[in-house]
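The complex is shown incomplete by one protein chain, all other protein chains being positioned as in the whole.
And then subunit A:
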Amino acid sequence: MVDLNTVSPKDPAKRYYLALGLEGSANKLGVGIIKHPFLPETGAAAKDNSHDCHVEILANIRDTYVTPPGEGFLPRDTARHHRNWCVRLIKRALLEAGVRDACAELDVICFTRGPGMGAPLHSVALVARTCSLMWQVPLVGVNHCVGHIEMGREITKAKNPVVLYVSGGNTQVIAYSDHRYRIFGETLDVAVGNCLDRFARTLKIPNAPSPGYNIEQLASQCKNKETLVELPYTVKGMDLSMSGILAYIDSLAKDLFRGNKANKVLFDKKTGNTKVTVEDLCYSLQENLFAMLVEITERAMAHVNADQVLIVGGVGSNARLQEMMALMCHDRARGRVHATDERFCIDNGVMIAQAGLLQYRMGNYVKDLSETVVTQKFRTDEVYVSWRN
């Protein structure tokens, strides 16, 4: 039994909670404002309703720091971008949400405490502290991964799914048990999004709207879907490894651009014609990586006997990954796959507000500013999930 109403709203007459979420752990700066109605079904008599808070999204703004093709984002420049835009975005979000007097109306300010890049995290946390002191509103530090999970659960209403969290910095298969989101399998080296991003850098394709999206588009233009370029398939039990795949396909792409005829995978031995295009490489890379992801998710499902999967994180907006996962779920247990679109998949402020507000409603908020120090290392299973049974 979980009572989500332990803390009453700031103005009890209003019968709702209002939370501001600030996200800036990587190159996206997100500000979101959400409203939870004060419901009797989430109160003391409720069983486990944290996936169904009747959330109302009042504002969800994001600004992405986009680098030129062939370049990644550096922490220093990303932090500068966040510092430049944070205040403007908050002002716009408050305006959009119709919050005139933040001081009186906001119940809580939530910010990302980690994991992520240090400098961008610091600059956003600084803004959060300032707003908190200025408006006298309590603060909640949120684990980024838990934010993704809670947002996905609220949007899809999936009660207890196996979670596949795939983004630029994380690749984890997570299942909930006993107040923790436990990591069943994860990458042993680079994340799947990072692998795609870095390959996009090698191909020198644009970073806007996102490198992964552009790879997806190229892959869908692949003309020869029957034959794949053979890539290493590196599932290690419940975990996977992707650095080898990246290094190999990078070398293929470089040989392709250089016209290295000695490479028999790319060029015909006799005629010297190219057998493989950039689109083929993108298609093969996606098929290979996603097959690995679906396989470890299936392992976790078999292990915990689940029939639902929730995909979260930036890579989760990839249609091909969602399609493959849906096929697997159907074949496995006539189960369902839950996924969200780019508004909620890709890092945003709303997800931080959602997880943060749940935490706040359980009475767990920052009592002293020393607790707001951000951390680059913050494992998903370090968070005590008090809002679930």
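Criterion: a contact is a pair of C-beta atoms (placed from the backbone, for glycine too) under 8 Å apart; a residue touches a chain by one contact, two chains touch by 3 or more; residues count from 1.
Criterion: contacts and distances are computed from a predicted model.
K.L.:
The chain that is not shown, which UniProt protein name from "Mitochondrial division protein 1", "Cell cycle checkpoint control protein", "EKC/KEOPS complex subunit BUD32" or "Replication protein A 14 kDa subunit B" does it carry?
P.N.:
"EKC/KEOPS complex subunit BUD32"
K.L.:
Just one of A:V87, A:C103 or A:L188 touches the chain that is missing; which is it?
P.N.:
Of all options in A:V87, A:C103 or A:L188, contact with the hidden chain holds for A:L188.
K.L.:
Check each of A:G30, A:G116 or A:G141 against the chain that is not shown and name the one that touches it.
P.N.:
A:G116
K.L.:
Take the complete complex as the reference. Which residues in subunit A touch the chain that isn't displayed?
P.N.:
Residues of subunit A in contact with the hidden chain: 25-26, 115-117, 144-145, 167-170, 182, 186, 188, 191, 193, 226-228, 230, 233, 235-239, 287-288, 291, 294-295, 298-299, 301-303, 313-314, 324-325, 327-328, 330-334, 347, 376-379.
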